[in-house]
Each structure stands twice: as structure tokens, then as C-alpha cells.
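Reviewing the structure listed below.
Heads up, one of the protein chains got dropped from this complex, but the rest are sitting where they should.
Right after this comes subunit A.
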Amino acid sequence: MAGKISNTPATYTPSPTSQNKKRPSIVTGSDWVRPDGRGLHQCRPAFLRTGAVNSASGSAYAEFGNTKVIVSVFGPRESKKAMMYSDIGRLNCNVSYTSFATPIRGQASDSKDLSSMLHKALEGAIILESFPKTTVDVFALVLESGGSDLPVVISCASLALSDAGIRLYDIVASVSMSCLGMNLVIDPVSEEESYQDGNLMITCMPSRNEVTQMTVTGEWSTPKIHEAMQICLDACTKLGMIMRSCLKEAVSAPEE
């Protein structure tokens, strides 16, 4: 390497602890073995329940491995006085992390970002014309962040909206995929997300076969994106069936 002339004073370099951990070579090499022993294209088992919060119009609790999320929906209720009149309903989303959600206390990863992404994912699926002048508030609380937080929040929010009786075009199911070197892993855990080269998240309406939101970050090649999208859409369809059966169980169970 040609000699670097360092006459200029040393510039600031961040301290080693805040740099990314050195990725184990196994990631860039051949097959990645997942920490929880799943297959590369295997999602975590989902535990979904509606009606978790009594005081809300609708609510849902979702547990995907170590990622635990609770979403409450309030509304349709009166918009704040300051807001202008609108002949369609408004959606207001808020995602927050508890202080014990991450291994390091208080380290919430861009939750303001997640609120607007949740809004974009849900607004395509809600029939806003059915509640003019009013607002629906969606509050998501991440109790434990075990990776793939936003997809779990979105799927849980859609269950909560359906539990609240808000009219929807379809439920939304969301799955994300990580690119680790040559491997594509679905539904990554936090460790896999910290090593990832890129992330692709798809939110779709399974029964209508329409995508409401797709987020791609990092480096991807075109064939990889096609493959990842296909796998994610299949996973969304399966997750959609699980969500529907959860909704149906919630209605038929108390009647027994």
C-alpha cells in the first residue's frame, strides 16, 4: 500500500467498544448455523392473543421467540380540537420500548422511526372512510426486543385493530429477512441482525395478495432480492393463516 502521509493531526476515531463486533468468519463463509437451531427459512413459532388490555378498544399480545410486543388500539375517538376537519379518519401510531427491552438498559433503537413505519404499513389496510372526523390511536409497546421487532409490531397491531372492530381491507402480516454473507435467513434474532449485510421487510395483505410496505436496507443483489421477496411473501401467507385462526379462536372461545 502506498505510504500514507500522516502529517495532519490524528483525527478522532471512535473507541473500540462502540465499533461493530468483528463478524465471525463463518458468516461470510458457508452455512450459518442459527443460534436457536432453526432452519434458514424457518420462522419462529408465533404466540398470538387478542384482548390482552381491558381498557383499550382492542388489543393484542404477540410473542415470536424472544420478541414480545403488546399493542393497544383506542378509537375511533374524537380528534384533538386543534386538528382540522377531515372527512376521512386519522391514524396515529406510537411505538415505544420499555427500559428493560434490550440487554443494555435504555438503549431504544430509533423508536420514532418505527412509529412512522408502522403508520405507513397500517394506513393502506384500514378503511379510513368508515370513521370520518375521528382518530384511531395505536400504541405499541415492545416488552422484549429479540430481533425482527418491527414485523412483529405490525402483525400484532393488525390483530389489535381487528379486535377493536376497526374496518380493514384485510389483516396485514409482516416478515423480515436478513442477508448474512451468502445466506438468507428469515425472521432474524438480534444477534443475526447485528451481523447482517442487509435487511428486507415485507408487509402484505395475504388474502388480497397486495403489499402495503416493503423496506430494503443494506447491500443486495437483484436475484437475492427476488428470492428474499418470494420467501417473505410465502411466510406472510402462512403467518396470515395463523393470525386468522387466532382471531376466530378469540371469538368462539368465550362463548363456550
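Please note the rule applied: a residue touches a chain if its C-beta (ideal position, glycine included) is under 8 Å from a C-beta of that chain, and two chains touch if they have at least 3 such contacts; residues count from 1.
In this text, contacts and distances are computed from a predicted model.
A chain of the complex is left out here; the name its UniProt entry carries, from "Ribosome production factor 1", "Tax1-binding protein 3", "Exosome complex component CSL4" or "Aspartate aminotransferase", is "Exosome complex component CSL4".
Note that of A:P45, A:G106 or A:P132, the residue touching the chain absent from this view is A:P132. Where subunit A meets the omitted chain, the residues involved are 57-58, 74, 76-79, 81, 83-85, 87, 127, 130-134, 162-171, 205-208, 243-244, 247-248, 251-252.
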